[in-house]
Structure formats: structure tokens, C-alpha cells
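First up is the structure itself, then whatever we jot down about it.
Heads up, one of the protein chains got dropped from this complex, but the rest are sitting where they should.
In this document, chain identifiers A and B correspond to the written order of the chains, with residue numbering beginning at 1 in each.
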Amino acid sequence: MPDGIGTDHQRIDGRAKVTGGARYASDVMLGNVAHAWLVTSAIARGHITGMDEAAARAVPGVLEVFSHRNMHGAVAETEFFAKGGYVGSTIRPLESDRIWHDGQIVAMVVADTLEAAREAAFRLQVEYREEQPAAGFDAAGVEVKAASEGGFEDPEVGDADRAYGNAEVKIEAEYSTPTQHHNPIELFTTTAHWVGGKLELHEGSQFVHGLKNGVAAQLGIDPADVHVVSPFVGGAFGSRGSLTQRTALVAEAARRLGRPVKLVPTRDQGFTIATYRAETRQKVKLAAGRDGKLQALVHEGWEVTSRPDPYKVGGTATTARIYACPNVRTKVNLVHADRNTPGFMRSPPELPYMFALESAMDELAVALNMDPVELRRVNDTQREPIKGLPYSSRNLVGCLDAGAKAFGWERRNPAPRSMRQGEWLVGWGMATSIYPTHIGAATARVTLLPSGHARVQTAAHDVGTGAYTAIGLAAAEGLGVSLDKVAVELGDSDLPPAPVAGGSNTTASVCNVVMKACDEIRARRAQGQQGAIEVYAENVPEGLPPEAIGKLYQGRNALGGGLEGGKQAMAAFGAIFVEVRVHERTREVRVPRAVGAFAAGRIVSPRQAHSQLTGGMIWGIGAALHETTEIDHRTARYMNDNLSEYLVPVNADIQQLDVIMLDERDSQANPLGIKGIGELGNVGTNAAVANAVFHATGTRPRHLPVRIEQLLG
Amino acid sequence: MRPFSYMRADAPKADAAASFLAGGTTLLDLMKLDVLRPERVADINGLALSGVRLDAHGLHLGALARMSEVADHAEVKRHYPVVAQSLMLAASPQIRNMASLGGNVLQRTRCPYFRDTSYTACNKRNPGSGCSAIGGVNRLQAVLGTSEACIAAYPGDFAQALVVLDAEVEVQGAQGRRRMRFAELHVAPGQAPQRETTLQPGDLITGFSVPAGAWTARSLYLKVRDRESYAFALASAAVALQLEGETVREVRIALGGVATVPWRAHDAEAELRGKRLDEASATRAAAAAFASAQTHGENAFKPELGRRTLVRALLQAKQMEA
Partner (left out) sequence: MLPLLTGTAAAQPAPATPPTESRTMDMTMEVNGQVHRLALDPRTTLLDALREHIGLTGSKKGCDQGQCGACTVLLDGRRVLGCLTLAASVGGRQVTTIEGLSRPEGALHPMQQAFLDHDAFQCGYCTPGQILSAVACVREGHAGSAEDIREYMSGNLCRCAAYPQIVAAVQQAAPQVERS
């Protein structure tokens, strides 16, 4: 029986994953491999003044100590990804004696065994001249710049300040969200191997073509001589999207030593050699009439970034457009500090900025004495307010209805501290979720054999999202075969290029191009072509310029869609409902149940989509209650850089979690009507938790994570 | 990790040159961080020190009994619930399967400045160098038993159960076996935080004895933490109660997560003996328990949380069927 889009099916890569057969980057066994160990900076700002390598080099088995002394000039400068380049940080470690941030790579020891490499790394003596670093917002010496200086467009319409001044009901509040680290369970490993002048890289990646082209540019070699192998990725969440600087260092070490080199950095090194979610501070002002209709929305954000790189979170691009509001003013500011460069982390703009907006909406509902679901309902719109673009489809109201019903929202007593169970205060809160629908240029090769077996080849990425299965289902539908006859090959730069696994675009981008190839195969069969049929398809989605396909072949980001460009706004929506319990004395916050209802276009592989959405909601719960990177503000160093003290939810933190996926057809967004869901689940969930905590306790949490000390008062 | 020679110990004997390896959950962790650098590692897992026994005198625990064995022991759960609970609420199932009781009580602080050798200033690791935690990231650090030299919190749970039940610890030393009150094992940092216990180099903990008492059955361990499982205590309370009606005949209180050592709260106990146990008396006891607390910025919430934790624990113990 043919399978297709919407078929409930187990993961086609699942057997490999449950048997230990799935080979992640550091699982590749290479002969004569040498082991690398990083030495990272103990200061956040200053210079290296001395390095005593004698004790390290004396460790038996040590092959080389790489530092700025022998690596200067080895890795070329390349552009920041947001300026059209590849790297997530332009800070080049081992280029000079300059220290830009805590945990910067200052040396890499390579030895015959990892035990020897580790010992030698600890024996390396590095001397520094330290300058007082600026850790973040409140530090002396930070540099604040408007994001608009770098070309960011602050959405604005009407006269928000006047409307705010004239409104009957208004609230104003400040919120903050902390530094967070992705902490995928797979470490940031890289194995480099040169074969006949060609570089083979084994590294978990969300963008193998970006990695290939980026490393080639850094090392001054032909991209055709780089092969990136990344069929399985042990979690990514944005951390493996842009190129990190470690890859070129490992490749260069392997080239010089004439041996494969394998780097398995430690967990704490992962906090500083890759990116993270920047901390934000936000001010929100909302004004409404007695009917609840918004009259003014003012949203200003401050975001930490590194000294050299203008990484921008910029969630106002979404918060300005979600509700019907005639007067909107927004502004984003970048605060440059002595930190590593932040980057994308699951729902990068929306998670922090929607926390502020949806908390403020809850505060407004309280001020209006209006049900918070009703407040979202009266401000629903089918056109975004900034440019008046129509949403390609939008069913927030359906989500509110379905979620409220499943949750039992009508039984909520709106008064804070009005519900309890035994010693536990009970609170119910909700929030809206939104994630822009992105799509990019993509290519794929599809082959149908006379036996009825098919093969799909595309350099897309399954970072746990279920892409293997979703793409397989699209091909099964396109060719009219069962899924067990479809082989899917992903995560290899020798395959036809596909976009970065970011912005939740993969399913839309890749399934559409695969379907295009399948259509062509079917057409040729209808014309009587015999034997195996192989089609290589390219797809440039409507709204993207023709050069998008060329950028893709160069490994550059080329995503379209979303809320801002083109003739329409495209997004998936959701409504999150959360119950919290807060102990009346000791104030632990627990989440016994949550419901998320989502309208996210056509659901390609329902079982994996369900997992993505539950996982996303759990991320939102973790963001609300647990996750924060602790920074020593004297030294600008991360102090809880491990999984014992950087807390993510454990199994016992999650109890009942229900996901409802509404049927939604969207013929405008893209031919298959697919919207992204990988990042939708965590947006709004943090605010729903915080709003529930307010309902339980009467204390309004405005600073994440919401921990016991905020609630003891 | 520095090179070491590995050997298996064939008899419980003192070995001043070696670090003893039991579960390895602290030793290997800190060796990987370069905090500990033993030249010899003596694997003691082959020694016959793993029994768990209850008799009329009390509870006898071998130092090599694993946390999970005792946490799951039906008789321990029934007669010494605070012991079983303190173990069950600690770490993870895998770590509880590995970690020995002897090693558990000797686990080292989680203070990040102790664990990160790139920080020079840590009096515990590098005597005389200063304390980076004071004025730094110290949300999890101690408010009781601190000094200007060190505020590192004792991170364990089981030790509070031993302290609260007046357990004894048995030690094999160079001069033979000796027993002492468990409460005398750990020492507060004072001016010498590098010295954490009264053990001499080479001493090996071989077991624990918990005396029977009329209060052991009505005992519990309450642990307050950020997440529901697998987290260190923000505050914890071990309490054991003997009631006559609602009047406290005997009470024992120990506190965790808030102190530099397993912390017995004698002042709090004195507030309660002979009194009716209720919200008011429990609150007075909690106030006494934290009268000497000193906070350092991020951990300013701990006295209040610790007091509430103790009140909750006392009132919960009162409700127990024992």
C-alpha cells in the first residue's frame, strides 16, 4: 500500500538508533587516528604573554602543541555568516595572542592517545596579561549600538507613543531572559582526515554544504576537495548551523601531522567554542481600550553579543506583527561585551521576545479584568499590522479553542492564589505561540528503479527532527510506493545541496523539491520511459530571487518566507496551556500538565511531528524554570558549564503533555502547504509557565528562569 | 588526568600514598578535572565491606555497600526512613548503583571555583590563595559553618541522615581500626578549608553504625531542589522525632545544602524538646537553626528557604505513621 504525506510511521532511521548502529561523527573508526585536546582561555580579555610547553611536550605520546606560535596565518579570515559568510564567530583562535572571551581556544594538544593529550593539555602553562572584562549589560566598558546601524529594520507603524498616552488601559513592564546553551548531548566533535589532498570531515552539522565551503575558504582549498560526512547528528538546536572555528584547526592539525585527528571537546569547552542564546532585557508597553483591542505596542530589546560580531536576536520582527494593533514602535539594541559570539538556538528571536510579549499580554488581561484567551481572540488578525500583508493562513483562534477545550480552561478561577491541591498552590496560564514559515532553495536527486524501489539523495539534515522519515514519505507519495521501498540519503556534502537545518525550513524546502523530482519521474513514466529513471531537481520557491540557487551551491544561507518579505506573511501558530504547582512553603515549581494546540500547515510525518512539538514544549518548560548559564561578572566567565549545574529538564520533570495538531491547508505558503514545526513548540511555553506561576502565587515572574528565590517573598 | 599506578587492594589497610577507588564517581570526576592527582589508585572493590544488617542495637552499613542497595532495602526503609530517603533522593540510579557509602560521605564540594583549576583563588584547593566564591557565583554555596576563607557547601545527602541519628563511623588506620562519632568526621573550613575531615592520610572508612532509637522510625529526609530529580539540594532537612501525643519527647535535626559540613542543628532541637510540635514551635526552631547564617549575595535566599524546608519537614514528620 502506498504511503504518503500524513502516514503515521516509525522513523526509518530508528532501527539504527536503537541498536547502536547509527554512526555519529566521533563514532567513525579510522586507522592511526591521533587525539586532540583543547586548552581554553582562563581569562575573558587580554593577551597571552607566555606559554611553557615543555611539560606538555614531555608527556609520552604527544605529537604536537598547536598555538598561535605555529598556527598564525593558518586559518584565513572569513565573513560572519550574517554578512554572507560562513562562520558563527569571526574570532580566530590561535591567530594571535589576543583573548576575546572566556574559554577561547588558546592551544590544541595532539597525541597518540586521548589520555596523553588530556594530560599534556593540563600540563601546558599559559601566562596571561588580563584586562578587566565587561561581562554583560551592567558592566563598564560595554558598547551599545542600535541594531538598525547594521541594517536591521525596526518594525514600526502609526504613532505608538501618542496612542499609549491616550489609552484607557495600559501596562508597562521590564523582562529579562538569560544566557542559555544548547547543550546537545553529542559533544562538538570533529574528526579530520586527508586522503590524497582531499579533506574528509566527520562532524555533526546542520549545514554540510556551508561547512564544506566555509572550511575550504578558511584553509584556502577548493571546496570540491572537502567532503563532509554527517549522516547522524546528536542534537543541534542551532549550535551546528554556522561554522565554528575549531573545525579548521583540527583539519590543519591533521594536514600537518599527516594523520587523522579526532577532537572530542569537553562539555565545558562546548560552552565557549560554539554559540549560545544571548541574554536579553526587554521593555514592553501595551495599551488597549476597555474592549481589549490593542491600541499601542512598544517593544524594545537589548541583547548581548561579542565585541566583533553583530549577532542579532531581533524578535521584534515577530512581536510587532502577531496581533492587530494600529500603533507599533520597536527597537533592538546590541550590547557588545567580552563574550563569545552568540547564535541561533531553537526559536532564536521568538523564544525570548515572545516571552516578554506574552507575559505582558497576561498582565494586560489582568489590568482589563479579561480572560487571557479572550484577549488573544479579540486581537486576532488575518493581516500583519506593519505592512498590512495577508497571512497565507492563520488559525490562532482554532488553536485557542482546541487548546482551551482540551485543557478545561473554562474551569479556571481567574483570581490569583484561588486554586490549590493539598500543600500545593495551583496555577493555570496560557500564551500564544508563533513561528515564521521559512523555505529555501533546495535540490534533490530521486531515482526510481524498475523494481519499484526508490532512492532520494539530498544533503538535508536529520538532527532528530525526523527528516529522513518526512522526506521518505514525500517521495513515497510522489512515486506511489510504500515507505519501505524508499531509501533516503542525507547529511553528506557529496549529495545535492539542501538548505541549513535552521528556521524550521527543511520539511518545506526539501519535500517540495523531492515532489518536483517525483512529478518529473511520473511524467516520464507516463510518456513511456522504461528502466530506472533518475531526476535531479532544483527548486527556487516563489518569492526568492533566482540567485538563491547559486548561493545554495556556495553553502550560503538563502531562506525566504516568514513575516517580513514578499506579498504575504507566513507563519505557524499555536496556543499553549500550562498547569503549575508551587509548594506553599518551599516554592518549588512543578508542571504536572500542559496542552499545546498547533495549526502548522500540512503535517508530513505525524508521529515525528508530535515528538517535535512535545520536545519543543519541554524546552519551553526548561527555559521557564531551569535553564540559565551563570556568569561570574568579575571575570566574564561561565561557571555552571556542566550538566549537573546547567539544569535541563529530566524525565521526572515532565508529566502529562498533550499535543493537538489541527488540520490546516495552506495552498499559498508553498505547493505542499508545509509549515515548519521544529521551533514552534517552545515559543510561548515559557510565558505560559510564568503566567501560570502568577496565577498560582500572585507574584509576577518577569525574569527567567523562574526559580525558588523569586517566589519566597 | 595524571598518570597513576592501579592496584587492587586485597585487605582493608591504610595506604597513605594511594587514593582509594570504590565507585569512582567522585575520584574519577575530579581526576579528569585535574583537581585530584593521585600517584597510586588502590581499587578496594574486592574487599568484604558491603554488608547491610539490622539488629537490636541498630543499623550496620558496610562502607562498600552501594547507595542503591540501602535506598531499596525494605527494612531500612521501614525502620530508618531518613537513611533510605537521603540515598534515594541523591544523584541518579546509575550513580547510586556505583557509589559506595564510604565514598558518598567523602564527596567533595560542587563549588565551581574548586572544580575549575583555572581559578587560582580557592583556599580549599590551593591553600592561602583566597576564595573566589565570595562575591562570585555562589547561589549553591553555604550559609552555615562558613568562614572568610571558604563558603563551599557540602553537597551530599546521606551524611545528614548519619548526623541526625548519631551514627558512628569505623575507620581502618595505620594504627588499626577505630570508631568515632560520625559528627566528628567532617570539619568546618575555618582558616584551613583544605582539611575537610579528621581522617589521617591513608585512613579507610570501613563502615557505619546507626544506633537504634525511639525516633528512627519517625524520620524523614526532605530535599528541596530546582528540578524534580537528579539535582543537588538548595536546602534539605533530615529530621527524626519521638512524640508523646503532640509533644516532642526527642527530636534530631540536620540540615543539608546550606552548610559547609553535614550540619546538626542542636539549637533548633532545644527549641522543640518538651514542646508541642506545631507551626509556631517549628517556626521558632527553624529561626534558631539559621540564627548564625551568613549570606553572600546570590545565596541570600537560603536562610529563608532553609527555615521553610525545616518547618515543612517537621510538620510532615509529625504526620507520619510511626
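Just so we're on the same page, a residue touches a chain if its C-beta (ideal position, glycine included) is under 8 Å from a C-beta of that chain, and two chains touch if they have at least 3 such contacts.
Since the structure is predicted, the reported quantities are computational estimates derived from the model, not experimental observations.
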Residue in contact with the excluded chain [from A:Arg123, A:Arg246 or A:His336]: A:Arg123
Option touching the unshown chain, where A:Glu115, A:Glu156 or A:Glu709 are the choices: A:Glu115
Listed residues A:Thr465, A:Ser493 or A:Asn539, member touching the removed chain: A:Thr465
Of A:Ser482, A:Ser644, A:Gln668 or A:Thr699, the one touching the omitted chain in the full complex: A:Ser644
For chain B, residues in touch with the removed chain: 1-6, 21, 23-25, 28-29, 32, 34, 37, 41, 43, 45, 68, 72, 91-95, 97-98, 117-122, 125-126, 129-130, 132, 136, 228-230
Missing-chain contacts mapped onto chain A: 10-11, 13-24, 26-27, 29, 39-40, 42-43, 55, 58-61, 113-116, 119, 122-128, 130, 132, 182-187, 232-237, 264, 266-267, 463-466, 607-608, 610-612, 614-615, 618-619, 622, 634-635, 642-644, 648-655, 657
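Methods note: only the chains that are shown with their structure count from here on.
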Intercentroid distance (Cα basis), chain B paired with chain A, Å: 40
Chain B to chain A touching residues, read off their complex: 1-3, 32, 34, 110, 112-113, 116-119, 132, 135-137, 139-140, 224-232, 234-235, 300-301, 304-305, 308-309, 311-312
Residues on chain A engaged by chain B in the complex (per definition of touch): 42, 115, 118-119, 122, 423, 583, 585-588, 590, 625-626, 630-632, 634-635, 639-640, 644-645, 647, 649-653, 707-709, 712
